[in-house]
Structures are given as C-alpha cells and as structure tokens.
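Removed from the display is one protein chain of the complex; every other protein chain stays in position.
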Amino acid sequence: MSADANDGLSRRGFLAISAATLGGVMLAPGIRLIEIAGARAPEQSVSRQVRWGLLIDTNKCAPGCDDCVKACATENGLKDTGHPRTDAQWIRKVELKDMRTGRANSVPVMCQHCEHPPCVDVCPTGASFKRADGIVLVDRHICIGCRYCIMACPYKARSIVFEAITDQNPDVPRGNGCAEGCTLCVHRIDRDQQPACVEACTKAGHNAMFFGDLNDPHSEIAQRVAKYASTQIRADFKLNPGVRYQGL
Amino acid sequence: MAEYLIYHELGGPSRRFWSLLGLLAVPLALAAIAYFYMEHYGHIVTGMDNQIVWGMPHVFAVFLIIAATGALNIAMAASVFGKAVYRPVAPLSALVSLALLAGGLALVMLDLGRSDRMVVAAMQLNPESLLSRRVIFYDGYMASVGVYMWFLLEPRMNRYVKPVAIVAFLWQLLLITSTGLEFGFNFRAVYDSVLYAPMFIAFSSAYGAAALILILLAACGWEGRDVSGELLRRLKNWLGVSVGASLFFAILFLGTKYELVRSRDVARFLLFDGGVYTALLWLGQIALGGVVPLALLLRSRLSRSGIAAAAAMVLLGGLAQMYVTLIGGQAYPQILFPGMIESSSYFDGEIHPYAPSLVEVLLGLGGVALAASIVAIVLRAIALLPERLDPPAKPQA
Partner (left out) sequence: MKTNGTGAFTGRIARAICLLALLLPVLVFASERVPKPVINIDRQGKCVEDSATMRREHPDMLKHQRDLTMHEGIRTRKHSLKECVECHASAKTGSVLGAKGFCQSCHDYASVRIDCFNCHASKPKLASGVKP
C-alpha cells in the first residue's frame, strides 16, 4: 500500500478551519472558537468544524497486546457469550504478515469513521448516520436490523446483536436485533474524555494511539499526521476514514 | 383479437381447490412458526453470524425478487413490443410478477433483526439510501403493474394499455438494474463488477419465464385447458434464449474475474476451491440451471413435461446461483490489507463457514408458498386466464 501522507487533512478541512478562524476573528470577537478548543457547553450541539480521528502508530503496537480491546469491552459492556462467531466486536487486533517481505505488523481495527460512509449510504431508515463532528453511529431507536450496513462496510466494523442483552452500561445502550459498531466512545468524548482504548493504551505505556481533532492544526494528532507518513486502510476506496495508521 | 380473449376464473370443483390451498397452508404455517421462533429468540437460532449476516431467507428473497421482475417480461413483450402471441397470458404474467415480488419482500421484512419495526422501514425512509430508493422502486413497480393489469382487463381502458405498459416497463428496468448494481457497487471482493447489472437482467428473464411457464402449465392442467402449441413453443424459445444469455454473462463474469489479476484469488475460490460454493456453481448454477435445460430447450420438439422439467431445473439452478452469489460472497474474506496475510479474533482472512438452520429454510420456503398462494387465490377470484389458450397464432405475431 502506498502511503499518502497528506490527504488526512483534506484541502476542504483546511479551508473550513481557515474560514472558521477568520469568521471567528472578524465577525464575532465575543464568540470564542469553542468548537475548535474542544470544550462545549452541555446544551450546545456538536460542531461541524471538528473532525474527530485516531492515529495509530503501528511501530509501537505490540503483536498479541490487546489492552485496547479489553478496555473497549469493559467500557461498552461487550461480554463474551461463549459464541465467538455471533459476538459483536467493535475493535479487534489484526495480525498482519507481508506476503513478500515477511514483515509482521499488528494493528487495532475499529469503525474507521469514514467521511463518506457506505454504511450510511445504504441504511434504509437513516439509523446509520454521521454526526456533525465525523463520528459514525447507529441510532438504535430506528434501526430495523436489516444488516445492510454490515454488508456495505468494507472494514468489517459493524456487528449485529444476536441475543437479548441485560446489564448494559447506562451510557452505552445496546440490544438484540440492532446493528452496532465502535462509537469512538462518543459518550466519553461528549464529556471531554478520550476513547477508552486510547486511554488504556497510553496508561499501559504503549503510546500507540492518539485521539483528537484532525481539523484543529494545534492538536497533537493533526501535527503528527502533518509530520509523519500515515495511511488509511484501503485508501483506494476513497472513503477518507478518520482513523489513520502510521508505519504500515 | 379481443374477440377470443374472454377471461375466466380458475374453475374446477371447490373441494379440489380447497385441498390445494390446504396443501399450500402447510409451508405457510411452518414459516409462521419459524418466524415467531426467530423473533422470540433472536437471530441466534439461525445459522447466520456476524460474518454471514444474510442467510437463507435472503437467498430466497432476492431470488424471488429477481424472478418477479423477469416474470413481467412476457406481458411487456405483448403490450410494449406488440407480440400478439403473448397477449393471452399477459395478465397472468403481471400477476405472477406481483406475487413473486410479494413473497420476496415479505421474506426481507420477516428476516429483519427488529421486524417489530417494519413500519419504520416503510415510513421513515432515508432518501439517500440505495435500499430505500428501492422501496420507492418497489412501490412504483407494484403500482404501475397493478394499473397495467387493470387496463388490460377492463375493455374500456384497453386502448391505453400501451402507455401504461411502457411506464411499467421502465419501472421494471429500474428495479432490476438497481438490484444488480447493488451487488456491483459492493466493496466485497466477489461482487465489485458492473457485469452484475446485465447479468441480473438475464437471470431475471430466465427465472421469471421459468416460473411463468410452470404456473401456466399447472393452471391449464388444472382444468384440462389446452395451450396452443405456438404459444408454448415461443415461451420455450424465450426461456432458452434467457438461459443462454444467463450462461453467457455468468461465464463472462467469472472469466473476467479470473483474468484480472486483482480478482484472480476470488475467481479461484469460486471456480475451484470454494467447496460447497464451487460445487453449487458448477453442478447447480451451470449444469442444472444452465447447460442441461439449454440442451433440452434447444430440441425443436419438446413435450410439455420436457418444458416443465427444463423450467424447474432453471429455478433450482437459480436458487443455487443465489446461494453462491449471496452466501459465497460473504464467505470469502474481506480484504483490508492487500498483499498481507491477515488473522484476527474476528476471523479476518478466513473463509467463513455457514450452515443454514431449519428455521431459515422454512421461512424461505414460506416465501415461495406465499407467492404460490397469491397466484392460486387471485386466479380463482378474478378472471385472468383466457377461456381458450389455443387460438391459432396471428400471422403478424
């Protein structure tokens, strides 16, 4: 796969930022650019200026380590039912080996929060949707469980729940018959915390995952993607995922 | 030619008719039980899992929907392209099309993870979505075919049949093309070919004609009506041409997959080492559903039972094709990292196993039984079959 370093911050993204900055400075000196700063008042909607993303440094991600996967399961109440084939997996570690060079890699794969998500394109009810800040979610209130999104997602990021569930985490509702996938821990993001996987990875000292606003040039993630070569999985599909990988 | 087109309800003693309905009620009841069982326990009781999310009910559903669009072709030939031989069976062709579509759509609805929310699917459409655009296509299709049928049967409206038929024809084209493209636009390695659109048009023509022929022969056999040799011969040739075209597109599709380096592995999977999918492809789709019926149909003198056998084989081959396309397409791993060997706890890089459970098969057969019951009941209730199906062929036809 060729590494294309620069399409993470699309031209459109840059223009949006500069427009927002200019607008903020020129039109309304009183209104701070809180969208970009990240902090948001509780009754304020999420902002279009933001594009949440992840950067995964595969050089630091150890084969066999699944700290992020475990943290996700705890946070989101994903329990092992003893039927691995029907269990939902929001994040998984994919072990890779290059067929020609033999180089091995290990990468966490979750919903890639595509800019042009096929899961949203095909959803008949609008249950699959992209939030203004780029997070792709399933609105379980209107999901009919047709599984079309699972058919359409090229990253195997969606699952459907096969059995009744009890004892959910109150922040993470999930139930029988609805499609689901990584939410980027939207409930945590909404209270200015990092996704559970990123937190766990950092806490364990691996530092292989970075979370932040790709549209904010001051964020660590934006600076990293500007500096280092990173790529998207199946960039040839041109879905512009918000999750990027370094060192593949 | 309207003189001898006097339509009649399906006759025969009512005892016999009720026993036919009783017979059809068995698969319907079994399907109902299967549905409530699935609805109660969740999809865990099916053979599906998070790798193969569309199982046997979808195989039947898509098959019925494809056959439905094709079954209308005969009516369209009569009303849009003026082929008078087919005119007597035009209403039947439209009815079979609507019935098959109803069976297929019912299956899609009953197999939803949240089938209690079916109403949402009908009310809250996402206009951007391909699938819900198809809901609109379905509605438009059913409405236009319904109007078309009414105009056909109402002598006063007869002269407006052609424009209405053209509208129905356009809906039909839209529906089948979008069905094909939905596969073609999918990112999965097995799909990803624009050939799906023409290939599905050929498939639909073959399956639809086969279903129509079987129903026509059954309905006429029911009362001992005679079908004109000319009509049967034309239908036989129609089926033959459609089967030939299906074979041609299937071979073209598999051949191009094999020739293109980027899809050679997929082609190899389907053609040589896909296990059950390879077997179903060669023995089911190609042999049973293609070569053998084609050989039969190419014979200039073919008995009625010969035609019926060929049609039945085409349908069985079509089911095999649908299984290979749908299940095989999901069984083949999605490639996230080309050029790398992938493995994970989520079965990346592996061929996914699938074994349909009994409930799924029962549900699927229920869809077929639903379509058959609709045809039987409507034929009995409404005068759709011409009194005589053995008029001499019109010279200009």
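Order as written gives the chain letters A and B; numbering starts at 1 within each chain.
Criterion: contacts are C-beta pairs under 8 Å (C-beta built on N, C-alpha and C of every residue); 3 or more make two chains touch, one makes a residue touch a chain.
This is a predicted model, so every value here is computed, not measured.
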- request: Would you list the chains present here that the left-out chain is in contact with?
  value: A
Task: Specify the residue from the set A:V46, A:C65, A:A204 or A:A226 that touches the hidden chain.
output: A:V46
Statement: Of A:K70, A:K97 or A:R140, the residue touching the omitted chain is A:R140
Query: Quick one: which of A:V136, A:C178, A:C201 or A:L214 touches the chain that's been left out?
result: A:C178
Query: Where does subunit A touch the missing chain, residue by residue?
result: 40, 42-46, 74, 77, 129, 131-133, 137, 139-141, 164-165, 167-171, 173-176, 178, 186-187, 189-191
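In the analysis below, only the chains that are shown with their structure count from here on.
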Query: Taking each chain's centre as the mean of its CA atoms, how far is subunit A from subunit B in angstrom?
result: 40
- request: Spell out the residues on subunit B that touch subunit A in their complex, using ranges where they run on.
  value: 41-44, 48-51, 53-54, 108, 112-115, 117-118, 120-121, 124-126, 128-132, 135, 186-188, 330, 334-348
- prompt: Contact residues on subunit A for subunit B in the complex?
  reply: 1, 69, 83-89, 92-100, 105, 109, 118, 120-126, 142-148, 150-156, 159-164, 176-179, 233-234, 237, 248
